[in-house]
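Note that one protein chain is taken out, while the other chains of the complex remain in position.
Chain IDs A and B follow the sequence of writing; residue 1 opens each chain.
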């Protein structure tokens, strides 16, 4: 594996998920692989799970980790070619990516969507600039339009909790006070399209994800109907793709409740976290036995670890 | 030892202090104990000594350390049960503590008092939430009402500088321009109550510490009288407990001076640091031979190390 910045970088998902599950049993089995290898993690945005789980994954592999909040600890970066840099940006990504490549064996980057201009975000300027200018592999810790490590952790979690050969998996939009990126939803949809599941996406009208992501996947505007016989319910807020970055609704009727979960086939409840309790989902759901959100977070370690191991040549 | 979040968590103080003194002689003696163990340190507030000494302690034990400024690097946390999270907090401590537990073998937390509401602080919501929801041991790096690692370093320092079987130990309030928590003073009082010392607490009227902390310990409002024949003088500012969080006085007559120290039994001068020179204490005292503040800071390493070693099962 050269880079892992999108779900499409996975060539054999089954094998990858299986390897992750093996690593989970014996986390230090490949501790020699990363000896004298350095992972540099560059954060343009906050992180809890991603930061800790990716560092833990690297430690399991015997790597050394250097973590930087690049915008505050380092310099504001410029991403435009040919720009006359007389404003706030002190360094061009051309130099930054080349330079950091000399100190790192793998560079991991978190750079959220700006949610101002759809085209800018969907061009993935930041992560693509790192891929273009770096001389070492790039790992996405969530980019403008995707969160592939989260999606891999989700795939591992579904695999572990599978009770039927072809489960019904529902991705449901949920309300949230702030405008959030589509990254998690996008990567989850792409991951499910690679798995043997019946995917249903449900959200209010206006919250359609990019048609380039959704493709032939089923969209159901009636949440109740979507939940029927579901085996997995994945809740996530995202801001509008068409009316780009807008919060069109904070309708609590879309909050996932215990009552709604009863309509499912004893579905597992999933969310990538952080989650706003009693806005996105009721306490009663998160605190129930069928919530697997903590397992998902745990699997972030093994998703990152299996990907890093492949990047290091395992 | 399961958690170390208050002085009361110590069952055998003498043995703990003795072990710390042994570790100080051979800091790497237990380097195998922490192999493949991770300490995650979460800071809600600034730190110099605590951050560095606790990391150093963990390194001595062979642990790996991940440090996070959780509010700025991560997400704002919610601590109220049942809240509808539509404001600034993006994640509930329920999830955060459970999730971090999966990446850590020990979680260390620094969360200062807010000094707005006495009951809120003295309920110790933050540290208690971590204890409640985490599945790994919790180490306090100073909580709202206590700083037990500092108090243990103080106990070690007193033990090392002891010249009489039952020394007179004076905790004196000192002026400070800002409102500070009572945490250090509280834990110091509790620690001294566990030791064979004659404790005297001195402060202006209105600065009484919580009666639940002070218990039967002697309070002397006349600082001069308190200093007479003292073997140790521990200076510390705290804001009022009764008029909660208020600065009632910045009276420089309470500043510890060389002249005042002359009334003691050649007392050692102690302070937890950071200290405001010539406000809390004169240069002449801090720069004297009888100041042991640097030793105290050094003992922070061995306090943390002995506690971590006990948590890891030594």
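One rule holds in what follows: a contact is a pair of C-beta atoms (placed from the backbone, for glycine too) under 8 Å apart; a residue touches a chain by one contact, two chains touch by 3 or more.
Worth saying up front: this structure is predicted, and the values here are computed from it rather than measured.
Undergrad: Looking at B:10, B:70, B:113 or B:293, which makes contact with the chain not pictured?
TA: Once the missing chain is taken into account, the touching residue is B:293.
Undergrad: Any idea which of A:27, A:74 or A:204 touches the chain not displayed?
TA: Residue touching the chain left out of view: A:74.
Undergrad: Can you work out which residue in B:18, B:69 or B:193 touches the chain that's missing from view?
TA: Of the listed residues, the one touching the omitted chain is B:69.
Undergrad: In the full complex, which bits of chain B touch the chain not displayed? Write them out.
TA: 28, 43, 46-49, 51-53, 55-56, 59, 69, 177, 273-279, 283, 286-287, 293-294, 297-298, 301
Undergrad: For chain A, which residues touch the unseen chain?
TA: 36, 38, 40, 64, 66, 68, 70, 72-75, 78, 82-87, 89-92, 94-96, 98-100, 102-104
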